[in-house]
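Sending over a structure as structure tokens; questions will come in a sec.
Let's look at chain A:
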Amino acid sequence: MTTDEKKFDVCVPTDAADASGTGGSSAGLTRRDLIKAAAVTGAGVLAAPALLRAQAAGGAASIKFGLLEDRSGNFAIFGLNKWHGTQLAIKEINDGWTLDGGVQGPGGPGVHAKVAAKPPTTNIKATVDNGGAPARDDTVWTEPAEYLLKSGDKGVLGRQIELLAPDPQSDNTQFQTLARRLILDDKVDVIMAGFASAEREAIRPIMDQNKMLYFYNNQYEGGVADKNTFCTGAVPEQQIVPVMQYMIKNFGPRIYTLAADYNFGQLSAAWTRAMAPLLNAEVIGEEFIPLSVSQFSSSIAKIQEAKPSWLMMYITGQNHSNFYPQANAAGLKFPMGSSINIAQGYEHRRFAPPALNRFHVTASYMEEIPTPRNKLFVKRWRAMFADEPYLAMEGHSAYVATHLYAKAVRLAGTTDKATVVKALESGLGVEAPAGWVFMDPATHHLSQYIRLARCDEKHNITFMTEWPHIEPWWTRRLGVNLARTAEYKQYIPDEDPFFKMFQKKKG
Partner candidate 1 sequence: MSSPVEREPLLRVEGLTKAFGGIRAVDELNLAVAAGELRCLIGPNGAGKSTLFSLLSGIHQPDAGRIVFKGEDITELSPFRRVRKGICLKFQTTRIYRGLMVGENLTIARGKVRGTNGRLEWALGVLGLAGETARPAGELSHSHQQWLEICLALATEPELLLLDEPTAGMTPEETALTADFVIKLSGQGVTILVVEHDMAFVRHIARGVTVLHYGRVFADGTLEEIEANHEVRRIYLGEQ
Partner candidate 2 sequence: MRGPLGIFSRVGGRQDLGRGAAFWVAFAIVALGLVAFPLFGSAFYLSNLANFFVYVPMGLGLCLLWGYGGILSFGQASFFGISGYVYGIVAQNLSLTPGASLLGVAAAILATVIVAALFGYFVFYGQVSAWIIPLLTLVLSLILETFMAQTAGYQWRIGHVLLGGYNGMTGIPSIQVGPLEFGGASIALYLLTVIAMLLGYLGLRLLVNSHFGYVVVGVRDDVERTRMLGYNVARMQVTVFALAAGLAGLSGVLYVSWGNYINPSSMGLYAATLPVIWTAVGGRSSLIAVTLSTVALKWLADSLAVRGGEYAFLIMGALLLATMLFFPAGIVVSLNRLWRRARRQAP
């Protein structure tokens, strides 16, 4: 264990505390570190790149893994969580572990991991006709708690993974600079980067120019169809449609949308508008809130006047999270549905009850998932990062993506990026802690195990229903098949004629 942790110490520039496994979600600002940082800067290292690279290189044969996640600035709480997920996965891989799974083809769940406790040995009909108990779904479907297997490898192809993770500081231009640095200077084998869509779009052209393999591990508004890019976060068809289904069925058809006034909010609201008629519902009102706003009295008044059945919430960021306590104080009692809050920003832990009461979110992962498998995952995570405030959705995405990459490299037999892309397109499915997930060859997106979480007045989480396997079908419907035809763009809903096709129906 210690050799690998020391490796971490060398690779991760800032956090000496992390190496001892005592958790580093908030790195202490020691004077020693500050002086060291200032001294290094002042030394004029531009003239001596070779010296620095010699210090960082853990070994000539290591696989260089580039990670660009914000550890300071606006998105720090999300980036730190994803960084930890990546570190946990790399440690497991270097120690010789891998996620259960492999090349499976889109045969659906149950092909690999789902085995009954006892296979049926007798004719079912005969058993039932003779008064025996009918077979039941829940006996066929069992999920082993242990999701890790020995890979039979030390690291990947005998090479350890070396993590290079500079801090882009929630700054889009830093993303660009650091991406170039990782690609041209450090010559990494893969890059995983970005929280906000703006950050992703800032570097995707650079990835494409340099044919760099790129993973974007975050939920987003969907539509990326890029030969070099793989997305492991949830997309609207996996989150928005299910939550709408549930909320409409349980609370009613009149929807009022509150969305952040930028791409994610606008596009998510467009999805809601388009899907509502198909689900026999109606968006009776919409409001787009600028990112800087933190006072919601007029919005709350409008909501009270509109009297919807439930609220569709696409608000984001520190400023917007103030809506919940304010709405609670104003006595707003409408149920709320979302694809983003709680699971990503753990508002139910950060705000006092009952601010998030009646909140529902469809998440690809939450710390509270009660399966034995997830309990094991949380235990392992907290063993490495004891101070982690919350295991958020995207830390899980980052973790899964890292293991997926390792499996693809093993399958490809090389780190050559074009070959690894092909391996990722071979039909890989893995036993993620959330459940079995599958990397779709055509869209380069991950199928997701979606659970609907409900937050009650004490901020306890209950999972009301789940969709074990939702495929990323939207870009497929647009005709995207990256395994056959390379593309390098992002689609938006307006390019999809289906979105408008069923709008005329006014019930």
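Basis for inclusion: all candidates are chains of the complex that A comes from, given by their letters.
Basically, a contact is a pair of C-beta atoms (placed from the backbone, for glycine too) under 8 Å apart; a residue touches a chain by one contact, two chains touch by 3 or more; residues count from 1.
These numbers were taken from a predicted model, which means no experiment stands behind them.
Novice: Given the candidates 1 or 2, tell me which one touches chain A in this complex.
Specialist: Answer for chain A: candidate 2.
Novice: For a test of understanding, state which residues of chain A touch candidate 2 in their complex under the given definition.
Specialist: The touching residues are 13-14, 27, 29, 33-34, 37-38, 40-41, 45-46, 49, 71-73, 76, 166-169, 171-174, 176-178, 180-181, 183-185, 196-198, 201-202, 204-206, 209-210, 261-267, 270, 288, 290-292, 489-490, 492-495.
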